[in-house]
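Please find one structure pasted underneath; my questions will follow.
As you look at this complex, bear in mind that one protein chain is not there, while each of the others sits in place.
Chains here go by letter, A and B, matching the order in which they are written, and residues are numbered from 1 within each.
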Amino acid sequence: MSALPTQRWSKLEIGFWLIPMVAFFVFPKYLTLGSQILIAALFALSLDLILGYARIISLGHAAFFGIGAYTAGLLAKYGWGEPISGLVAAAAVATLTGLVTSFLVVRGQDLTRLMVTLGIGLMFYEIANQASWLTGGVDGLSGVEMKKLFGVFSFGLDGRTAYLYSLAVLFVVFCFARTLVRSPFGLSLRGIREGERRMPAIGASVPRKLIAVYTVGAGIAGVAGALLAQTTQFVGIDSLGFPRSAELMIMLILGGTGYLYGALLGAALFMLLQDYLSNLNPVYWQFWLGLLLVLIVLFARGGLMGGFIALRRRFARGRS
Amino acid sequence: MRSSLFVSRRAVVASVLAATVGLSTSGIAWAADPLKIGLILPLTGPFASTGRQIEAACRLYIARNGDIVAGRKVELIVKDDTGAPETTKRIAQDLIVQQKVNILAGFGLTPLALATASVATEAKVPMVVMAAATSVITTRSPFIVRAGFTLPQVTAPIAEWALKNNVKRVATLVTDFGPGLDAEKTFVKRFTEGGGTIVESIRTPLQNPDFAPFLQRVKDAKPDALFVFVPSGQGTAVMKQFGDRGLAAAGIKLIGTGDVVDDDILDAIGAPALGVVTSFHYSAAHPSPENKAYVDAFMKANNGMRPNFMSIGGYGMHLIYEAEKKTGGSNDGEKLVEAMRSMSWTSPRGPVSIDPATREPVQTV
Partner (left out) sequence: MLGNFIGVLFDGVAYGSLLFIISIGLSVTMGLMNFVNLAHGAFAMVGGYACVVVMTRLGVPFLASLPIAFVAAAAAGIVLERSLYRRLYRATHLDQVLFSIGLVFMSIAATTYFFGPQQQPVQLPEFLRGQVHVLGLDLGTYRLFLIAVVIIITVALTWLIERTRFGAEIRASVDNQQASAGLGINVYRVFSLTFALGSGLAGLGGGLGIDVLGLDPTFPLKYMVYFLLVVAVGGAGTIKGPLFAALILGIFDVAGKYYVPQVGAFVIYVAMVVLLIVFPHGLAGRRT
């Protein structure tokens, strides 16, 4: 790893990003599901930054998602329904919260971090629950009224605006994350991942870098939450809850950590599977989902991306 | 990108399926197109039992009353929302956009119904709320009609009962969510207006494994009675602890809405359930011929599962059937809601009617 990795986009990547655009025209009836997949992908991306690149296992990441969602939702409820400034505000609040809590998270090992993040997440959940005069408590925040995007496109039943809006935000944030992980900062994170104790020897402050990446991850999660609040015009308290953090973790591991694309693939596969299976059998679909997860672990270590890379390697070896 | 190919192939299959379904229904549209009812319920997760009861009741209603109403075939499309509001809303949108459902029904919890209210308004589709019991729900959309119950309806009578039966000091214990707060508010208001005192108001978290400390606090406050409201399923724990902690022995009466003695879980509670005073709109033991027939049919169709108060909300399918009959098989959401207003009938829970102004059910408690 002598030179910086290239920032150029490969054909495979460009092809990947064409898929959601083509999907918009091919599946006009599935755009609501599509927009929620895109939001989940963005959320998974934010966790990949901190889990895939900094090896901080977080089971409380939904805290930032929920904070973003409540920020955007409350702004819109009390008259500030302009979507893009709502996103920015949500990102700011989530980033700040991320920064404040990051100091608690940086200490300790895997299991400790897991539980500290979990504990922080549960505390935010309780706060939202107690402050029901503001958040609506367990009944959720309703009455979120969005203005038209750019004053032109309204968020309607067909989900067109929601889909394109989510896709655009996902792409912009993805470009940012991609640049980040390929920068010198991103490389030093990779160094931490591979050998946390060796990094100080080459003059890198580990905690400060971890704090930075945790904060960025929190901010992006906030954007994802805000997107969900804006496109569904409702914020449920479950957006802060532990099940959401756990589900997110499943999506990311399913896709493979530390590639960015793994997050997107994992979220898409998980959501599509869930939708498909629960349509087949609304009562026992979880069984088949669980079985698939088990099979994937048994046959493709490191998630979809891990399996994909192993396959490619085998293919290349077969040719040479 | 092998995996992304996989994803899109799955989606292609799904869309082809959807397209064929769309074709076949539009083909016979000229005759009488089927009446599509989208039933959205939590069928997995912690509130699964609510969903199962309602689904079973809806199916039972169709089985007993035929699947043709006003010349239209009834198609029930059951979906699982896992209890997450954005999923409920998405499914409602999908059902309307993809399947063109005529009526939305189900809704196990307040936030799920609230999140979907805007969909009903925008699509002008009637939304029959069968379980979610917070009183604000029907105010959120003119297309919402409730087939279940609201908490103020069922809590007020228990407050009056307490006043009449020489209960002066009461502690309340409710779960900290919409319906719980509704129940607490109504009870406290009625009870204090009638001259009673509230010695303690405790709200327990929704995910609460152990009621012991809360009940100990109640016991130490020495009230005449304890008013309890917890979601269906937690009643067992409260009742058992109430008995084991010796609250009953200390002369404290347990009063509450029927949730605590949910028919579905009576077996799990056992002896302590005797001697509890509750007020509710339904019990499987209600001695009317309609109810007896209902309970027998329900248990027969569901492998011995006893119907509970949630299932009766599902039996609100009646509302949909009658509205269709009245409007001659209309698809017009406004007309259907209009027809559902001011309806009255004899259900297994006794006589019920819908209040034309609030679209809430009026029933004997």
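In the analysis below, a contact is a pair of C-beta atoms (placed from the backbone, for glycine too) under 8 Å apart; a residue touches a chain by one contact, two chains touch by 3 or more.
Since the structure is predicted, the reported quantities are computational estimates derived from the model, not experimental observations.
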item: Displayed chains contacted by the hidden chain, counting the whole assembly; value: A, B
item: Options B:K100, B:K189, B:R245 or B:K326, residue touching the unrepresented chain; value: B:R245
item: Identified contact with the non-displayed chain, of B:E193, B:D210 or B:D332; value: B:D210
item: Hidden-chain contact residue, picked from the options A:A76, A:I120 or A:M305; value: A:I120
item: Option from A:S46, A:T71, A:S239 or A:T257 whose C-beta touches the chain left out; value: A:T257
item: Touching residues (missing chain, whole complex) on chain B; value: 44-46, 48-49, 51-52, 202-205, 207-210, 212-214, 216-217, 220, 233-234, 236-237, 240, 243-246, 264-265, 267-270, 305
item: Residues belonging to chain A that touch the chain removed from view; value: 57, 104, 107-112, 114-116, 118-120, 122-123, 126, 129-130, 242-243, 246, 249-250, 253-254, 257, 283-287, 289-294, 296-298, 301-303
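Everything that follows uses one rule, which is that only the chains that are shown with their structure count from here on.
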item: Between chain A and chain B, centroid-to-centroid distance (C-alpha), Å; value: 34
item: Residues of chain B defined as touching chain A within the complex; value: 1-4, 6-8, 10-11, 14-15, 18, 43-44, 48, 52, 78-80, 82-86, 89-90, 93-94, 96-98, 110-111, 114-115, 117-119, 122-123, 134, 136, 140, 176-178, 181, 205-206
item: Interfacial residue positions of chain A with respect to chain B in the complex; value: 12, 15-16, 19, 23, 26-27, 29-30, 32-33, 36, 126, 129, 132, 137-140, 142, 156-159, 228, 232-234, 236-239, 265, 268-269, 272, 276, 278-279, 282-283, 285-286, 304, 307-308, 311
